[in-house]
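Shown here: the complex without one of its protein chains, the others still in place.
For clarity, chains are labelled A, B and C in written order, and residue numbers in each chain start from 1.
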Amino acid sequence: MTAKLSASELTLIRGETCLFQDLGFALNPGELLLLEGQNGSGKTSLMRSIAGLLSLETGEIFWNDEPVSRQRQEFHGSLVWLAHRTGLKGDLTLVENLRFEGILRPQADVDQGAIFERLEISRLKSLPLRSLSAGQQRRVALARMLLADVPLWLMDEPFTNLDRDGRKLVVQLVEEHLEAGGMCVMAAHQDIDINATINRVAL
Amino acid sequence: MWKFFHHLTSPPHYYRVGATLIPWLAIPGLALIAYGTYAGLFLASEDYQQGDAFRIIYVHVPAAYLSMLAYAFMAFGGGIGLIWRMKLAHAVGAAAAPLGAAFTFLALVTGAIWGRPMWGTWWEWGDPRLTSELILLFLYFGYMALRSSIDDTAKADKASAVLALVGVVNVVIVHYSVEWWSSLHQGQTLFKKGGPGMDADMLYPLLAMIFGFTLLFGALLARRIRTEVLFRERRTRWVRELVLAPEGGK
Amino acid sequence: MTSTNPQQPGIFAGLAAIARRDILLAWKRPGDVLNPLFFFAMVCTLFPLAVGPSAEQLIFSGPGVLWVAALLATLLSLNTLFMSDHEDGSLDQMLVSPQPLPVLALGKTLAHWLISGLPLVLISPLLALTYRMPGDVVGVLMLTLLLGTICLSLLGSIGAALTVGLHTGTALLSLLILPLAMPVLLLGANTVSLAAGNDIYATGIWALGAYAVAALSLAPYATAAALRISSE
Partner (left out) sequence: MDALAMGNYGPYVWSCFALTFIVIVFSDWRSRVRHKQVYRDIEVRIKALEERQ
């Protein structure tokens, strides 16, 4: 079994509850991994485990068939994570935020202005983020994904706080990323309509 | 070899062995303490300077020694637990902390009681050992406070292990800096530590007390580790079988 | 993907970037910088009010009071070191970045020192003068505070990382940090006292310097480990 990103026998226990047990998945370039489940079913925890933030009870996550725990730096250099909390500073402007983010991970050689245009945030560039709406802040977080030059996208509930146009845009962006040979792990509690090979993990 | 070691330190194995281990540590320990107490109080000749007050060392020195030994257990346990993810090691750390705090407290109080007739005061800041012990007590408090404020046991284990390791470096620095500090202020020294300069009838009871207390500490620690193991493994099958077994497994 | 060889930003770029970001944040919220400074000045004011203005007493206790006040002021500012990063999720983003976490932790600690430690050092002569400290002793005071606040920021970052996400407030952090900080206080304050008494004080400076170097090389690793544990 070879896959770009894979996992087997994952078990996670938090405090008194077992969130998932003997879970496995595989993901190859161009594919989407969909984590499905109700709120509180452990999607976010699984996402955090994939990102290497939670220590698992059993099991291992593999990147290029090599345990992630043994190549953390390389693995983290290949992913960008759209988390529940955006991880952006409310006191700083969009540009200041993204400039700092640029140091954290490899950056793609792309036209920033065009990306801002497409996400409809170029007018907001000089405002502190706290004056932006939740939906606009999500769009800034999306800009972070587009600016990073990484194959793996981790998206935790990417549609929250977005209007219909925004949701459509996310679908479009994911499809483009997959077409270009990228990968995406997405946690969602509703059904989504994405034109791609979808592997499902039910929680 | 590794497998054997792994089996030896597996929680159910320890839980069983620990129960038989405790009396083997406690009985010789208590016997040594009984001898040491009797010999120290009645057989050892009195100190030519301190008179009979010197007999306090028979409890003070073992307590002070164990206060540091317990900290070493805590730090080693934490380090092993962090590196090899050994659950038993974290349980050792958790069990050693309250014992260590108790012995540190004893060392402090017996030191203060000794100080009253010798220095004419209950507390002498100028004494480097007492001051170091006091800081050690605060380190124990910090460790236990951190542990109790984190609900998730696994997380509490790791966080407190980091603190214990940082603290163990600190204990050394505290020792030397306090020594330097008290030398500036012409501090008074508590007891001259036992050794070749001590008469045999004074020294043997002291050695008996130190060994006896160490064994007793081992027994107390072993019991606390058993409790920790039982609590940590409460969801496992072996605990379930233990509890449901007709004869019980207390 | 578009480029085959993604360029990885260097380590020092990461260190500088996070320090720059934190300083920028502090610039936009000057209260966070000024409050510990006011606290420092106020504790130094409390003391003469409590024990009386006699010159003898002030000269004698000046080094100790200034040092204790500086220690407490640093402690006060430590609580927020990782708190906002934890709350808005940017700590998680740092944890999943390919930048080595100890370097990022060091960057944050550096910013903390520049924001809260250095200003303390800079205003300390002002307060030292009210304690009738002679000029050359003020120099020693500043040097010890300079080295001491570096040590305190580094030690404090470990404590702040261990308690991030716990709703226990400053009390637990103080309980963790103060015993660790005692040698620093002891070395710093006594070195200044020695200088005030025209004694040889070089030992204390060297010891503080050695402490700072050791803390600089070890504390970032402990902080990084603590951050990973606290974010689980």
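A few notes on this one:
Just so we're on the same page, a contact is a pair of C-beta atoms (placed from the backbone, for glycine too) under 8 Å apart; a residue touches a chain by one contact, two chains touch by 3 or more.
Here the structure is a predicted model, which is why all the values come from computation and not from measurement.
Counted over the whole complex, the shown chains touched by the missing one are B.
Among B:Tyr35, B:Phe105, B:Phe141 or B:Phe211, only B:Phe105 touches the chain that is left out of the view.
Considering the full assembly, B:Arg223 is the residue among B:His90, B:Arg129, B:Arg147 or B:Arg223 that touches the omitted chain.
Looking at subunit B, the residues touching the absent chain are 37, 41-42, 46, 51-53, 55-56, 58-60, 63, 98-99, 102, 105-106, 109-110, 113-114, 116-117, 216, 220, 223-224, 226-227, 230-231, 234, 239-240, 243-244, 250.
Methods note: only the chains that are shown with their structure count from here on.
Chain pair with the larger contact count among A-C and A-B is A-C, by C-beta pairs in contact.
Mean C-alpha positions place subunit B and subunit C at a centre distance of 32 Å. Separating the centre of subunit A from that of subunit C, both taken as means of CA atoms, is a distance of 35 Å. Taking each chain's centre as the mean of its C-alpha atoms, subunit A lies 48 Å from subunit B. Chain contacts: subunit C has residues 232 touching two or more partner chains. Residue positions of subunit A touching 2 or more other chains: 55.
The touching residues of subunit A, when paired with subunit C in their complex, are 48, 51-55, 73-74, 76-77, 79, 81, 83-92, 96, 99-110, 128, 149-151, 180-182.
Residues 82, 135, 138-139, 141-142, 145-146, 149-150, 152, 154-155, 158-159, 162-163, 165-167, 169-170, 173-174, 177-178, 180-181, 184 of subunit B are the ones touching subunit C in the complex. The residues of subunit C lying in touch with subunit B in their complex are 158, 162-163, 166, 168, 172, 175-176, 178-180, 182-183, 186-187, 190, 194, 203, 207, 211, 218, 222, 225-226, 229-230, 232.
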